[in-house]
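Note that one protein chain of the assembly has been removed; the remaining protein chains are unaltered in position.
Moving on to chain A:
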Amino acid sequence: MGLLSCVTINNEWDIVKARQLGRECARDVGFSTVDQARIATAVSELARNIYLYTDSGQLCFEQISHTEQKGMTLVSLDDGPGMDDISQMMEDGYSTSGGLGTGLPGVKRLVDQFDIQSEKGKGTEIRAVKWTR
């Protein structure tokens, strides 16, 4: 489909890198400034989860299109510990790290499609799709 660009998340500066690349990609697709902020924020949350909970992972951005519509897919890939209970992770206010617990449910609200696959001991893959209006 579209151009795929990735950032490897090893430390907290990579979170900023991912955020900037995500915003750049969103601008290229033609998202409004509000949607650019939504995407940059979603990227930041996903990247921080990789940084906090796994040794290393990747965030990738892909430009996509469907008939007249243009969009962008955010893919978060890690080989971390996986999630015990995805539904618990998706609850507002649930956090194991002393954060606000808004990360994943918040990201879901910021995008149009959201899908998590996680296997204990193997890792987690999150795909989030946002379409232009």
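Quick note on the criterion: a residue touches a chain if its C-beta (ideal position, glycine included) is under 8 Å from a C-beta of that chain, and two chains touch if they have at least 3 such contacts; residues count from 1.
Note that contacts and distances are computed from a predicted model.
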With one chain of the assembly withheld, which option in "ABC transporter permease", "NADH-quinone oxidoreductase subunit K", "RsbT antagonist protein RsbS" or "2-oxoisovalerate dehydrogenase subunit alpha" matches that chain's UniProt protein name? "RsbT antagonist protein RsbS"
Just checking the interface: what residues of chain A touch the absent partner chain? 12-13, 15-16, 19-20, 23, 33-34, 36-38, 40-41, 44-45, 48, 92, 99-100, 102-103, 105-107, 109-110
